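Note that this complex is displayed minus one protein chain, with the remaining chains in position.
Up next is chain A:
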Amino acid sequence: MDQAAVTALLQTLAQGLLTGGLYALIGTGLSLIFGVMRVINFAHGDFLAIGMFITLALFRAFNLDPYLSLLVAAPVGFALGFVIQRFVLARLGDRLSEGSMLATLGIGLIVSNTLLLTFGAQPQNINVPYATNTFQLGGVQVSIPLLIAGLGTALAIAGLNLLLYRTELGRAIRATAQNPLGAELQGVKTTNIQAIVFGLGVAFAAIAGVLLMPLLYAFPTVGENYTTKAFIVTVLGGLGNLPGAIAGGLVLGVVESLGAFYISNNYRDAYGLVAFLLVLLLRPEGLFGRTVKRV
């Protein structure tokens, strides 16, 4: 390989890792929700779209810097998730698995159609001066917004870990995940805990939406693709396994980028799916297995 080819490979790897970081952030939210209450949230991508549109609306109305929108989008996402769990999913009772699947699908439809009615179908973007800023790192160009997104992801995931392993609330969440009945008997209000966890998951999706906005355009159904990606990430890493979700995201980002670079761009989404199938065939429990401790 000559110099140019090596640089191109490094550049593709770097971008794949940064894109993968975003996938990891989205996958973490999904994985957290699944880990605690065995619900697969099919509206996950639509919550990401909410994050994007909040950023868009605040930028249009107040010229607010996209990253400051995190202060709004994260709490709004949390509140939305909390309310949905409390007033919709929690009421499904024992029919949780089928019921929650249909309920989250329905919620996703409501969300995307509300966005459609409010903002229209036209793809919209915001143009911030630093959207295309880059810096050089040994011949590799690194996008600043993509790097910020990567750092944001790392911070959010680190924060979640602190919450889970260093606080009383985290202990309660882990207890609820391991044995809801046992936790309830120990005085943990599991309905509240589940609502908090769903809120956290939705907040993560919304944060990912905000971090994506300087890089991407928003349209009401933008989330569909990301629901699939989040699902792949989660399964790659092992359902409900947080470190696994992070690794799964990075793997997916790199596999997609390398495939599009070296093989063909047209099968881009297929590379992730192939990796997904291979993992299911060879390690049905996901890359990190089920033996690893759940949240």
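We adopt the following convention: a contact is a pair of C-beta atoms (placed from the backbone, for glycine too) under 8 Å apart; a residue touches a chain by one contact, two chains touch by 3 or more; residues count from 1.
Here, contacts and distances are computed from a predicted model.
Engineer: Consult the UniProt record of the chain that does not appear here and report its protein name from "Helix-turn-helix transcriptional regulator", "L-lactate dehydrogenase complex protein LldG", "Ethanolamine utilization protein EutJ" or "Cytochrome bd-I ubiquinol oxidase subunit 1 apoprotein".
Structural biologist: This omitted chain is identified in its UniProt record as "Ethanolamine utilization protein EutJ".
Engineer: Would you indicate which residue among A:A8, A:V88, A:I148 or A:L169 is in contact with the undisplayed chain?
Structural biologist: That would be A:A8, which touches the missing chain.
Engineer: Give the residue, chosen from A:P123, A:G159, A:G182 or A:P284, that touches the chain omitted from the document.
Structural biologist: Within the whole complex, the residue contacting the unshown chain is A:P123.
Engineer: Would you write out the residues of chain A that touch the absent chain, in ascending order?
Structural biologist: Contact residues on chain A toward the absent chain are 4-5, 7-8, 11-12, 15-16, 19, 123, 125, 127, 129, 131-132, 134, 141, 143, 146, 215-217, 219, 225, 256-261, 264-266, 268.
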